[in-house]
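To start, the structure itself, in structure tokens.
Only one protein chain is missing; all other protein chains are in place.
The block that comes next holds chain A.
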Amino acid sequence: MQPRRKKRLFSMLLVISLIAGAVGAMLFALQQNINLFYTPGQLVQGLGEGKIKPDVGQRLRLGGMVVPGSVSRDATSLKVSFDLTDDSGEIATVEFEGILPDLFREGQGIVAQGILKSANVLAATEVLAKHDEEYLPPEVAEAVKGIRHVPPSQLQQQNRPQSNYGG
């Protein structure tokens, strides 16, 4: 082979092996970092047609609405626990230690990320609530109410609902 061709072949092979290696490593890393999303109903009854329930110790995201009156705080530390629910009426408990997001309120839709402690108790490392009073995290909105998108044209000032959840 000509040196030029040889060089080409060499660089091509190097590129392909690098890409293959990188993609392989990426997919492997990706697999370990996927957090599946559940609602309380899906957590209790199982997700999808196979009714798959997550294992205890699994990392996952749990989204639902905070059950009014369920927030209980520890008197001397930042430990807090609250219940989440959805249309199914099932309830899952979230335990968290730290500062709740600014918009955390009873009746508000939130997403908690953490590790499943028992069948319906999540030890959360992170609690998310978007900065918007009418906000339901889209995943929650879709799972709970079947809402997909709301075009902004429908959010005009005049007919803006004051609050959907009495928050």
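We adopt the following convention: a contact is a pair of C-beta atoms (placed from the backbone, for glycine too) under 8 Å apart; a residue touches a chain by one contact, two chains touch by 3 or more; residues count from 1.
Here is the rule we go by: contacts and distances are computed from a predicted model.
When the unshown chain is looked up in UniProt, the name that turns up among "Beta-ketoacyl-[acyl-carrier-protein] synthase family protein", "Tripartite tricarboxylate transporter permease", "C-type cytochrome biogenesis protein CcmF" or "Peptidoglycan-associated lipoprotein" is "C-type cytochrome biogenesis protein CcmF". Residue A:100 is the one among A:44, A:100 or A:121 that touches the chain missing from this view. Listed for chain A, the residues touching the missing chain in the whole complex are 4, 7, 10-11, 15, 18-19, 22-23, 25-26, 29-30, 32-37, 47-48, 59, 61, 73, 75-78, 97-100, 102-104, 113, 130-133, 137-139, 143, 148-153, 155-158, 160.
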